[in-house]
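Missing here: one protein chain of the complex. Every other protein chain is in place.
Going in written order, the chains are labelled A and B, and every chain counts its residues from 1.
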Amino acid sequence: MSKNYKTVNVKTPSIDGKGIMMGRPAYTEDLAPKDALVIKVLRSPHAFAKIESIDTQKASELPGVEIVLTHKDFKRNAYTRAGQGYPEPSPHDKFPLDNYVRYVGDEVAAVAAVDEETALEALDLIEVEYKKLTPVLDFEKAKENESIIHPEEDIYEMFPIGFDPKKNVAAAYSMEVGDVEKTLKESDVVVEDSFYTQAQAHVMLEPHTVNAQIDYQDRLVLYSATQTPFHVRRILSQTLEIPLSKIRVIKPRVGGGFGGKQALHGEMLAAAVTKRTGKPSKLTYTRKEVFESSCTRHPMRIDMKIGATKDGKITGIDCYGLSDTGAYGEHALTVFMVTGSKVLPLYNKVDSVRFHGDVVYTNTVSSGAYRGYGAIQGNYALESIVDMLAEKLNMDPMELRQKNMILENETSPIFEIMGEGTEGTAMNMDSCKLDYCVKRGMELIDYKNKYPRRKTDGAKVRSIGGAIAMQGSGIPYIDMGAAIIKLNDDGFYNLMVGATEIGQGSDTILAQIAAEQLGVDVSKVVVYSSDTDLTPFDPGAYASSTTYVSGNAVLKAAKEMRSMVVKEAARSLEVDIDDIEFDGTTFRVKNQEDTLSLSDLSNRLYYNEDQKQLVATGSYYGTKSPPPFMAGFVEVEVDLETGEYDILEYVSVVDCGTTINPELARGQVEGGIVQGLGMAVTEDVHYAKNGKLISSDMLNYKIPTNLTLKKLTTEFADSYEESGPYGAKSVGEIGIDTPPAAIANAVYNATGVRIKTLPVTPEKILKGLKEKEI
Amino acid sequence: MKVNTTINGMKRILDVKPDEYLLDTLRRHNYLSVRRGCDTTSCGVCTILIDDKPVPSCAFLSVRAEGKRITTVEGIPKEAEKLSEHFGATGADQCGFCNPGIALSVYALKKSQKKVTAETLKHYLTGHLCRCTGYQSQHKAIKEYLGDSNE
Partner (left out) sequence: MKISNYHKANSLQDAYEVLTESRNHAIIAGGGWLKLSSRTVEKAVDLSDLPLDYVNETENAVEIGSMTPLQKIVESESVKSLCKGMLTQAVAQIMGVSLRNLVTIGGSVVGKFGFSDVLTPLLAMEAKLVFYKQGEITLTEFMAQRGRTDDVLEKIVLPKTKGTGYFKKVAKTPLDFSILNLAVAVSDGHYKIVVGSRPSVATLCEEAMDYVNGKKTLSDDDVEKAATLVCENVKFGQNPRASEEYRKELAYVYTKRGLKEVRDCES
């Protein structure tokens, strides 16, 4: 749907790229006061233990130590680090510091000192007596284990989420459409299997970092590398009992988040140190702390059972999930629900579908939000089993998908049943070009000639694998984003948004949306984002909401501003509003010579006549969450003697509605694909027997490099979502979902080995090949 | 210990400890483009140039900077700006945390006047991890920048 946009859907460089490349101070740590106290955290060496005693005297007496904090220094206000809207769908099961430690790396105490060396020395002087408890390290043995990870009585759920800590259950969910057992019993063909996904780490290059200070108005000011400044402010206020009005949270430039910075990490301790000492403080996680003590993707076991008629109509899907939330329940329920709600509707023509299971606590690193948010786990399981079903039906797997997948103007009952933590919202797929994405993707990968495999040199085989995916665009009726646009003298605008730029380019695309509506160049819209004092509310950068939710808010504000300036121009030119034609820079009176520039109007408004400040506000919450869709195809070359494989090309065809910024949208997709490939291929997680994470640095946890794959081909479907700003849907998460299943399917097509535990390593492939020989 | 060095063309005498690394020294002296990413020489965001060669500042002992020329991205503003235009054109800038390190490596490559193919360029930059872009847009931008500067 080609519209004549001037700014939207037009190649536009990001508004901040130059300053960032030139290395100007922009990130949280760059902005810390030079005299800030350095905070270091004493972390648990045990997977599960009770702190019997803790003696901080020697540490406190060390010259240069300002304060030592332990659990005794905090009132027991249970909270969740999740960084979600309120009331949170995550259990309040965490204390700023606690007398229990629940994983290796859990917080025991914090020291603030004049420098890092002193702080580290003080940590060594803290004497802790632990009573070791039996840890639960295997999530399949967690439920109703005799070792109870959260025995404390003062933790709670905000509303029913299936929270049952005495059974080590953080959340539980169950839903069914039709009678799935009956449907599957009556199906001609049934395939079932279990799939395991690992605790992928975000590995954003900027570690978690925060600094705090008390300003001259005696308010607590935090600079934080966060995706959710407004939630951070609220959670600090509730937990530390500081009035909300006394806290300001500023989000500077953020060096990547991917969900990892939705949660609170150092904020609680930095706020506590500065509040108590009155002195500025900073806390930057070491890379080891990022791995060991922040959060990861929820590892899951997913049992999929799928049925079909002989001619390939999928009749029913039964999905049981067991999700491992680690020591704390951040995003326990919602990630789990997305595993069903943003995966199962892909095959909407089934007679019955069931999704159920538990999210359990274990004594491992806590799980949390991570791009893909449950969908990537579910997608791997579903899109693997669909290929397995196709084989059993003796049918091409893409043909099976085309026959059963969701199409434009269709719906799925799941949308109404499942939301994020609550009931969902019924919606039709007003824009869904999934059929085009599949068709075009097959052309681009040359499916006809390359599927399923071709022999190349010696022991090498090339093969193709594919998968389809969907995501959402914000959380309907829950997440509200807002924008303020201010006109300045000389006729340029400020756009203030709560929306949180974390490197994904939201400041740029929101400026484009405003500029398009206001008819000006992007350079005339100066963006300021994410400062709880100065910008309007926004939930933050998560749930694929910024373009759709915050973008709609910006559009509303821009429309309002446009009508305001037209009204003022009409007053100045002494004509009716309807007689004004406005191209963004010049007002013209219909059928007359009279003109007025926006610059002159602005100067008049601020200096000369009818003086006033023009400010427009827009806020928006979704009443649906239109999914972006995509088809992904990968070509691999497998060495049948070693199991090693090269990734030759990844083709993505995406329907995200209008791409507000085509290059940045491509960046979101390609970045997502490569992150998904990391999960599919190299990002292996290892724990020692005592529960200590081994893969806790970048030497041992391997993310993709620029040699991981040879070629990325990315295209967008021509699509227009009526409810989105200029037809846009989300694009932040959709890219990550397909690689695990596509890789597993391609490897199967090359080798006949089905890998059901991520990542798909050469060693597992070779083991499968050897087992086949026997 | 006192170290005589030149940073971005300016002579500086730095006071450092024997086990201090340049990453910490430079950040302390407000060269904030030099970033801390991984602590294990694995990511490339702390890259600086020592006598025009890229090295990870997180593993370079500050005492060894005696008599050396250090370049951070603050020292090559024109080149960084030019590269940023190419990044902008291909949509290669996302969080940007890795960008200054990349800019320095690319600048060193350009200055060395080595002939590079698309493939050798990839190998040259492998040490620079990026979690945002998927790399392809960065490469396109860098190729165009090097092509430009060859003219």
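Everything below uses one rule, namely that contacts are C-beta pairs under 8 Å (C-beta built on N, C-alpha and C of every residue); 3 or more make two chains touch, one makes a residue touch a chain.
What you see is a predicted model, and the numbers here were worked out from it, not measured in a lab.
Every shown chain touched by the omitted chain in the complete complex is listed here: A, B. Among B:T71, B:T90, B:S105 or B:T133, only B:S105 touches the chain left out of the display. Not every partner is drawn; the one left out touches chain B at residues 1, 18-19, 21, 39-42, 44, 47, 50, 53-56, 58-61, 63-64, 66, 105, 123-129. In the full complex, chain A touches the hidden chain at residues 641-642, 644, 682, 684, 686, 694-695, 699-700, 702-705, 707-708, 761-763, 766-767, 770.
Heads up, the rule we're going with is that only the chains that are shown with their structure count from here on.
Centre-to-centre, using mean CA coordinates, chain A is 29 Å away from chain B.
Within the complex formed with chain A, the chain B residues making contact are 32-40, 42-43, 45, 72-74, 77, 80-81, 83-85, 87-100, 103, 122-123, 125-126, 128-139.
Per the touch definition, chain A reaches chain B in the complex via residues 11, 13-14, 16-18, 20-27, 29-30, 202-207, 253-256, 258, 284, 286-288, 502-505, 661-664, 666-667, 670-675, 697-699, 703-707, 711-712.
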